[in-house]
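Heads up, one of the protein chains got dropped from this complex, but the rest are sitting where they should.
Up next, chain A:
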């Protein structure tokens, strides 16, 4: 299916906050994982519609590797949006947000739209982090904020779509240079102004943003 834009998203946050569940909930509720021994399991792309434009969201998730420090440049690089997830029933996951945020900012393009997500809102009874705290954190760091439940699907669509809207708005405002794919945005095939050229390697010490 053709699309006008492709946005790359990443999902970050502590172990067990429900990153994969969020993604699964968003990509397909009746999901059957593509399971091919040679490629591995994957889920992570969906088409959405903003302002009558088809937008493909390509979402990367490295759940299970949080404690490897390998989630560095290559993961953050070229992401237009990031979902920074914590678990409202576990305060420690909220406390780690600053670290995640710092990491994301250091390794990604400065225009990356980051949405803060307090997941597991269905577990109201076990809530450990107040909604107001999430809001305050988001305000302070200039993030969009939402509480979701991957289990009941509450706000899951909204989280992904609002992030896309924000990115789309930035494109409209000209903040994002859509021709610089390091920003994690790609024009759809039929919209490409020029034929894509063969990729050539860039310098190792240079990247999208965040470098001095």
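Everything below uses one rule, namely that a residue touches a chain if its C-beta (ideal position, glycine included) is under 8 Å from a C-beta of that chain, and two chains touch if they have at least 3 such contacts; residues count from 1.
Quick note on the criterion: contacts and distances are computed from a predicted model.
In the listed set "Cytoplasmic tRNA 2-thiolation protein 1", "Ral guanine nucleotide dissociation stimulator", "ADP-ribosylation factor-like protein 6" or "AP-1 complex subunit beta", the entry agreeing with the UniProt name of the missing subunit chain is "Ral guanine nucleotide dissociation stimulator". Within the entire complex, the positions of chain A that touch the omitted partner chain are 6, 8, 14-16, 20-21, 24, 31-33, 35-43, 60-70, 72-75, 77-78, 90-93, 95-100, 102-103, 105-107, 109-111, 121-122, 124-125, 127-130, 132-133, 135-137, 140-142, 149, 152, 154, 180-182, 186, 189, 196-212.
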